[in-house]
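Here is subunit A:
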Amino acid sequence: MKQKITVIPRYGSSFKDKLYLPAIYDGVKVTFKHLFDNVSDINAVDTLEYPEEQPTDITDRYRGLHRLTQRSDDSIACVACFMCATACPSNCIFIEATEREDGHDEKMPKSFFIDTLECVFCGYCVEACPCDAIRMDTGIFSLTGNSREDFVLNKEQLLANKGAFGEENSCARD
Partner candidate 1 sequence: MSLAAILIAILSFVLGALLALLTIPVLVWLERRVASLIQDRLGPNRTNVFGFRFGGVVQSFADVVKLLLKEEYYPSHIKTGKWLFMLAPVITFAVALLAFMAIPFADTLHIDGEALRVQALPIDYGVLWYLAIGAIGVLGVIFGGWLSHNKYALLGSARAGSMVISYELPLGLSILAFIITYNTVDFNAMVQWQSGTFFAFLPAWGILVQPIASIILIVSLFAETNRNPFTVAEGESEIVAGFMTEHTAMKFAMYFMGEYIAMNTASAVIITVIFGGYQIPWVSTEMMLQNFSVFAMVLMISVPVIVGLLIKWMRKNNTVRPTVSTDSGRNFETKVLTIALLSMTALIEVILLYLAFFADSSLANSITVMLFQIVVFVVKLMMFNIFFILIRWTVPRFRYDQVQHLGWYYLLPLSLLNLFITALVVVGIT
Partner candidate 2 sequence: MLEISIFSILALFMIGGSIAMISNRQTVFSAFGFLVAMIGLAGIFALLNSQFLAVAQIMVSVGAVVVLSMLTILTVNANGKNMPHEPNKNKWIIFTSILVAPFTILLYKALATLPDHFSTMETINSKVIGKELFSEWVLPFEILSILLLSAMVSAIVIARKSKNKERGRS
């Protein structure tokens, strides 16, 4: 079999290359062009003035803040199977199960905490969930708080987060 071999020429052996100065001149030309263009029209710089301008290019596959989904009758889709807590690599999901009395399944979470300071946003909990009960499609990328406790989200906060990309309820339970 004939192999395709491309020989890349080695630079740096000619006198011009060894002088360094022409290369530095070329480099400075490039950087100075950028500097001059941006100084003469600062608003052409393609950045986001973040707090005033919000990003508009968040896709539906973006792993944002977690949320717990609901069934069509607004009851929680989670059945407290602990799959997400088991799959979690950073052990940041804390579930306490209780008996369920709304007639759907046997179990539901009594409390459901996610410590977002521990969370690495890997999405394994979403993969592991058999009921499509935990999702990361809120599109929320920044979470702020004044204390460590503010970052531990409880069940109500997680339920209050809404999906940003159309799908509202759990697709696995109805």
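Keep this in mind: a contact is a pair of C-beta atoms (placed from the backbone, for glycine too) under 8 Å apart; a residue touches a chain by one contact, two chains touch by 3 or more; residues count from 1.
Basis for inclusion: all candidates are chains of the complex that A comes from, given by their letters.
The structure presented is a predicted model; accordingly, all values stated were derived computationally and were not measured.
Between subunit A and the candidates 1 or 2, touch in this complex occurs only with 1. Those residues of subunit A that touch candidate 1 in the shared complex are 21, 24, 27-28, 30-32, 34-35, 38-43, 45-47, 49, 52-53.
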